[in-house]
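The complex appears here without one of its protein chains, the remainder shown in place.
This part shows chain A:
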């Protein structure tokens, strides 16, 4: 928040209740310079209103116009099919699979999909070129 205040956003309902929020950052070097979705949440009462769509668009716009990034990426649990479907609808595709990215204290590991959406600066869609789900890497290779 101290570094990328413009990549943080909260949405309030007309009554002032918090409906959802998004947090992001800008990172990477060279052609890897991109916007990253750290977290996005919509409260259950305010789902299916297109809030996530709006917040993702905002983050993409800021990543493009202010940070001039090549793409936006995010990590999602492989099992979270609802979220994956939603991101695909927003124009994201699976760039690679990171094994054991999510781990908890009790030895439960889960793979993550690294999903990306190219921005207009990435004219040739280089950031999403590759074998997608078959492109498997380990967390330490990130």
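By definition in this document, a residue touches a chain if its C-beta (ideal position, glycine included) is under 8 Å from a C-beta of that chain, and two chains touch if they have at least 3 such contacts; residues count from 1.
Throughout what follows, contacts and distances are computed from a predicted model.
Novice: Mind telling me which option in "Two-component system protein A", "C2H2-type zinc finger protein", "3550_t:CDS:1" or "Putative histidine phosphotransferase HPT1p" is what UniProt lists for the chain we can't see?
Specialist: Of the names offered in "Two-component system protein A", "C2H2-type zinc finger protein", "3550_t:CDS:1" or "Putative histidine phosphotransferase HPT1p", the absent chain's UniProt record gives "3550_t:CDS:1".
Novice: If the hidden chain were put back, which of A:30, A:44 or A:85 would touch it?
Specialist: Among A:30, A:44 or A:85, only A:44 touches the chain that is not shown.
Novice: State which residues belonging to chain A touch the missing partner chain.
Specialist: Where chain A meets the chain not shown: residues 1-3, 5-6, 8-10, 12-15, 17-19, 21, 23, 38-39, 44-50, 54, 58, 61-62, 65-66, 82.
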